[in-house]
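Missing here is one protein chain; the remaining ones are kept as they sit in the complex.
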Amino acid sequence: MATASAAVRRDWLVGYTMVAPVVLGSLAFVVLPLGMVVWYSLHEWNVLANTFTFVGAENYQRMASDPGLADALAATVWFSIGLVVVNIALALLLAVLLNQKLPGTTTFRTFFFSPVVVSLVAWTIVWSFLLQADGGINGFLEQAGVQGPNWLRHPTTAMIAVIIVQVFKNVGLNMILFLAALQGVPEELQEAARLDGAGAWRRFRSITLPLISPTILLVSIITIVGSLEVFAQIDVLTGGGPGNSTTVLVYYLYQQAFRFNEFGYASALAVLLFVIVLVLTLLQWQSRKRWVFHEV
Amino acid sequence: MSALHPRTRRTAGTAAVLGTALALTACAGGTDAPVGEPETPSEPVDLRMTVWTADETQLGLFQSIADAYVADNPELVSSVTFETIPFEDYTTALTTQLAGGNAPDLAWIFESNAPEFVASGALVDLRPVLEGTEGYAYDDLVPSALSLWQDGEGLYAYPFSNSPFAMFVNTDQIEAAGQPNPVDLVADGRWTFDAARDIAAATAADSGKQGLVVRDFDYQAWENLATVWSGWKAAPWSADGTQCTFTEPEMVDAMTWFHDAVFTDGALPTPGTTADFFAGDAAMTITQISRASSLDDSFHWDIVPMPEGPAGKQNVVGQAGVGVFAAGEHPDVAADFLAYFTNAENAEQLAAYFPPPRQSLLNGDSLAAANPKLTADQLEAVVVEGVEDAVTKPAHKNFAKLSETVRAELDALWVEDADVEAVLADTCSAITPLLED
Partner (left out) sequence: MKSDVKADTTSDVLSVAGRGAPAEPPGAPGDGVTRDGETGGAAPRRRGLGARARGRLTRWLLVLVLAVLSVPFVFPTWWMATSSLKPMSEILRRVPTIWPQDPSLEAYGRVFTLQPFAQQYWNSLYIAVLVTIGTMLVAAMAGYAFARIRFPGANALFVLVLVGLLVPSEVTIVPLFRIVNSLGLINTHWPLIVIPVLGAPAVLAVFIMRQFFLGLPTELEEAGRIDGLGRWGVFWRIAVPLSRSALGAVAIFTFLKSWNLYLEPVVYLSSKENFTLPQALTQYVDAYGGPMWNVQLAATTLTVLPVLAVFLVAQKQFVQGLAHSGLKG
């Protein structure tokens, strides 16, 4: 470093200048607010009563004995796992189908992508109609001779319904990412494998999947992080119920902050949420060496 | 870029983000300014009132009242702004404004939040200002309407809207099913919850649609069941809010009646089934009379008072309040404006949308002028008598948590083979710690 020439130093300066906006922006709009959240989490803060009292780690101790939080964490785990698995599987399936260059591909692609641009409110409301006990879905099942469940009133089906509605809303984006990755897989490799007598499934597993594994990593990170932010859909569809079965962490946090006016405790939950996201991302990033085919 | 107006009432901060950040963590202190005759500020101030209505005619009416106030008091106020926050996000946005040190001067307040807001000290006591305002006629305010918004002697918000719950009936469907018209039953004194249940069940069986819908309940917003259990004189907790009363015999009876009406008689839609009375999907609905505006001419309808329960008839009203924030910049000016906004003359104008808590205005004729869909007789029977000795839906200073906890517990009740007593006992053990908080 000490020996860096003037030219190299000039290059450094360009580098700092180029990253300056986003670095300063991150400091001001990400790191600083996060720091403030940590600070709030050490206080008991009732916005209405306008009390702001330093309580040390009390909010964190409270977490350990909060049964609501334990339920919320369990719901979050189920929700996130379900969402990521279903989302990625469906996105991959759609992308593979759309990559077959079938007639009508352009139209289908638009169909699958369209919910991404539709307003969340309209989307959730029409699904809440469809998921009623006597709604469109059960009407359809009845035609097929199946007695449909009362989707939003049983813990398991409510969770499934929330996941499915969320997947349909956003799977189009992941589908596009996979589609893009699939189009980057050289045809020649496929062709060579076909000549070697490899079947379609075999080719998919040993050529396509490894080649798009970096995209799978990125998509799963984005989806997991996104799954921890799902709020409005749960609010409209189940309101966190039945019981507490669909009260996920971010919904719980929102309740604490904006319904119960417990900003201090909500801030501590926010810190917990951040740590969870951070750890998950690090784990995924660490594990990439084992299953992601090639490195950047 | 023309839309980037900085807010006129605050000069744009010049301090750099990082510099101000340190100051941000300190909480904005609420000044407990004594409220009385407002002192003339050094320059006229701008007032801001958050509301959840987005209706242009209502906002236009508010603005015209405010403009008249500004014209009368140019030395106090230069403008009043009505800020609409979407209904669904109202509390979130209001709380964020409070947390961010940007409290509005005045705000509409949900009934369910009332005890919490009243007890928190966030609101200014309006009573001295209202009583001290010439010609306000504080005694004209209906005492039962004020009780939710009082703490001791103080009045911390004015209940500008008092909409009684009543029963709308689809007379086409009821007639087709050969059932008696509730209007006749009212006249005979036979209008009871059992009669309503039987008519609803028979009509639903005949029409293939739904019978009786407790609007907005949807097996989530359980506090709306107050319209039913009040007929049993049941309540979720004691008047002082410290004891759970879900396990009292009245409540057990009321809930058993309701459960059986749903699952045995088929008089009400089962969980997960929504039916909109106004779309013609149900024979009857319990809701506030203000919803009459949702009716079109697609079927014949009528409106009757709430039925009698085993303990007689109990009126229930839904309210909304407006209060002045102590943490706002000009609480004394804001309170003075509120006194003007809700004086007898302006209350009469507001009665077009919001039944006022004023005795003098609660008569069929003056309300009929404002409610073209209802006759003076209907209004007299439902509104005027409906406000008398009315109770409000359950409220508590810890209501948000209670509401959530009770909802989760009652989910066990909404199945066919539920053990009503056991579920209500569980509910009590779950909420007792919250009541004691």
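As written, the chain order gives the labels A and B, with residue 1 at the start of each chain.
Here is the rule we go by: contacts are C-beta pairs under 8 Å (C-beta built on N, C-alpha and C of every residue); 3 or more make two chains touch, one makes a residue touch a chain.
Everything numeric here is computed off the predicted structure, so don't read it as measured data.
Looking at A:110, A:156, A:206 or A:287, the residue that reaches the missing chain in the full complex is A:110.
Check A:61, A:156, A:206 or A:281 against the missing chain and you find that the one touching it is A:281. Annotation: of B:144, B:171 or B:290, B:290 touches the absent chain (contact as defined above). Subunit B residues in contact with the hidden partner, per the touch definition given at the top, are 1, 3-7, 10-13, 15, 17, 20-21, 23-24, 48, 52-58, 81, 83-89, 92-93, 96-97, 99-102, 273-276, 278-281, 288, 290-291, 293-294, 296, 298, 353.
Taking the whole complex into account, subunit A touches the unshown chain at residues 1, 11-12, 14-16, 18-19, 21-34, 36-37, 40, 94, 97-98, 100-104, 106, 108-123, 126-127, 129-130, 132, 134-136, 139, 168, 172, 176-177, 179-181, 183-184, 186-189, 211-212, 214-215, 218, 222, 225, 228-229, 231-232, 250, 253-254, 257, 263, 270, 273-274, 277-278, 281, 294-296.
Criterion: only the chains that are shown with their structure count from here on.
The residues of subunit B lying in touch with subunit A in their complex are 17-18, 21, 24-25, 27-30, 91-92, 95-96, 98-99, 116-117, 120-122, 219-220, 270-274, 327, 400-401, 404, 407-408, 411-412, 414.
Contact residues of subunit A toward subunit B in the complex are 27-28, 32, 36, 39-40, 45-50, 52, 129, 132-134, 150-153, 239-244, 254-255, 257-261, 263.
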